[in-house]
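The structure appears below as structure tokens.
Of the protein chains in this complex, all but one are displayed in their positions.
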Amino acid sequence: MNEFWEAKVTLQWAELGSSYDVVIIGGGGHGLATAYNLAVKHGITNVAVIEKDYIGGGNSGRNTTVIRSNYGKPEPVRFYQRSLDLYRQLEDETDRWIMHDERGLLWLAHTEAGRRQERSRSSMNLAFGAETHFVEPEEIAKLAPGINLDAGGEFPITGGSLHVGGATARHDRVNWAFAEGAMRAGVTIVQGVKVEGLILDGDRVVGVKTNTGDVAAGTVVSAVGGHATTIATMANVRLPIRTHPLQAFVTNHYEQTWDAIVASNDLGFYISQTARGEMLGGSHIDPQPSYSRRSDHHFINEISRRIVALFPFMGNLRVLRQWTGICDMSPDYTPIMGFTSAPGFLITTGWGTWGFKAIPAGGEAMAQLIASGETPELIAPFSIDRFANDRTLADRGSSGTH
Amino acid sequence: MLEPLLLTRIVSTPAALDTADIPAEVIVLRTAPDEALVLADSSTISVDDPHAIIVDDTGWHGAWMSWDQAIPFLQANCAWELPAERPSMAQGRVADAPAKLWLEDDRMLIVVPHVMARDVADRMGS
Partner (left out) sequence: MSFEYEGQTIPTSADESVLLSLLRAGIHPGSGGPLCFEGDCPNCLCTIDDVSYVRSCQTPAEVAVEVSPHGRDAPPLPPLDAGAPAIAVDYRVADVVVIGGGESGLQACAAAEANGRSVECFDASTGHDVVAIYPGPLVLVRTHGGMIEVECDEIVVATGAAEIHPVVPGSDLEGLWMPRAARKAVDAGLDLGQLVSVGNVPDALGATAAPGELVRFVGDHTVSAVITATADGEVETPCDNVVVGLGLHPRTGLARMGNGMNVRVVGDALLDADIPTCPPEGIACPCSNVTFEQLDNLHDRGFTHMELLKRGSLAGTGTCQGSVCTPYLRSFLQDRGQALQAPFTARPVARQLTLSEMAAGSHLPKLARTALDDVHRSLGARMDRMGGWWRPWTYGDTEAEYTAVRERVSLGDVSTLGKMIVTGPDAEATLQRIFPTNVSTIKPGRSRYVLMLDERGYVLDDGMIAREHDDTFFLTFTSGGASMSEMWIRDWSASWGHDIRILNQTLSLGAINITGPKAAEVLARATDDELPPFLGHSTLTIAGVECKVFRLSFTGELSFELHHPAADSVKLWTALMELGADHDIRPHGIEALFRLRLEKGHIIIGQDTDYDASPRRLQHEWAVNMNTGDFIGRTATERTNRIPLDKKLVGIETDGDTLVDGAVMWSGTEFAGTVSSSMWSPTLGKGVALAWLETVTGAFPETVRIDGVEARVVPPHFYDPEGSRARA
């Protein structure tokens, strides 16, 4: 028997009813965590999560599982740090093994500007509760075994930051832990049901139309990663979102002995070894917006070159599989959460390439918002109003690639 | 292989460029409807557009390659398809540089900005 199989989670499926207090569209991490928090923390159990494929079949089951809070502005650092803290306790809270492994994330600089940025990041992080330290190349050589500090001659490492709380977890297990908890508390989760329209009463959203029938709802939450604009348009809400593919790959598995999580913005990749021993890597989004999930040769051809320049030994690892997800990118690289101009219609989107780490805190905050009718302070800066109010949270340098 | 070139850069109305007075034997790389790179010095050229920009340009390096040399080089360094017509001009990314290609029956001229010439030359050598 392999030790990594899911030995505990029980998923209790139910039939979709015709009316709920809250209908959540999208059974990804954010939808599931929102449902979990509503039911478990706020006692709101008349909730349905409607998933068109299978739970976690979107980006929440195809990401590269990096959890970190080393952002560049106070608001995101606080928010992601809350998520990081929630991840730390998620195994205890749910009594499920999510393979949470906190081993520190190394973010490399290859230029003087990059060095300066990693110094800034460290200061900003320490000020707002995330532990990040600037590190010199000599230390990096120890933290990332096998690294070539010269990186092929043209990308010499000039420094970096070590984000001590950087971690990984098994994506599927996170989704299942939240799904199971929600189901157990009475939430209805259905798979293979697609929301094809919204039911409007004037401006107000009062339900959803699905391929299996209409469902009335007090509140509708759109948690449809990769399709946020399609659903929002049905509520006459315009989102400043563009959808881009993001690709990743994994190698065969090897003894788990490489403890680093390494990211290089300049070389455009990040890599870590999973608990199961696969080397898992990803890159930047594809520049062209698209809904296609087809993987291409250019991505793997380029990223392999870059990885091998930095870690020559990885040249001998064997690639097992590559895949693609589609990411809803916000213009300032910060999520968009909360109320919209359509009453009864809430969004949690703009999770781009960085939303796996945000699942626990995102679900917690959305549930608080629904339960109280007020936007929690932690996510108030992420409201869609910020674009009209000249309060965008430009943080591209921290979004990195994951 | 890449050598500095002396070119003339012309920007004018498309119509004026269509009828520009350029010696017949000179190679003209029509890079856009309103822009051309001409393999000659600017004194030999005139265009019927009072607002035309006509300047000497030393910012390009180029090399002639026989097709025996060019084909393997392009296969490894150019992801797009060349036009079939000869002679003709093509442009796009070649060896990671914005390149202009002049295609003749038995040879090809590649022209790249001098700022990328060193790296393109390395790729031509390998």
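To keep things simple, chains are lettered A and B as they appear, and every chain counts its residues starting from 1.
Please note the rule applied: contacts are C-beta pairs under 8 Å (C-beta built on N, C-alpha and C of every residue); 3 or more make two chains touch, one makes a residue touch a chain.
Keep in mind that what you see is a predicted model, and the values were worked out from it rather than measured.
Listed by label, the shown chains that the missing chain touches in the whole complex are A, B. Annotation: of A:Gly31, A:Gly61 or A:Gly350, A:Gly61 touches the absent chain (contact as defined above). Contact between chain B and the absent chain runs through residues 4, 9, 11-12, 34-35, 51-53, 55-60, 72, 75-76, 96-97, 113-116, 118-119, 123. By the touch criterion stated above, the residues of chain A touching the omitted chain are 1-2, 4-7, 9-13, 54-57, 61, 74, 110-113, 116-117, 119-124, 126-127, 145-146, 152, 154-155, 172, 176, 191, 251-258, 266, 276-277, 294-297, 300-302, 304-309, 312-323, 331-332, 389-392, 394-396.
The definition used in the following text is that only the chains that are shown with their structure count from here on.
If you average the Cα atoms of chain A and of chain B, the two centres end up 46 Å apart.
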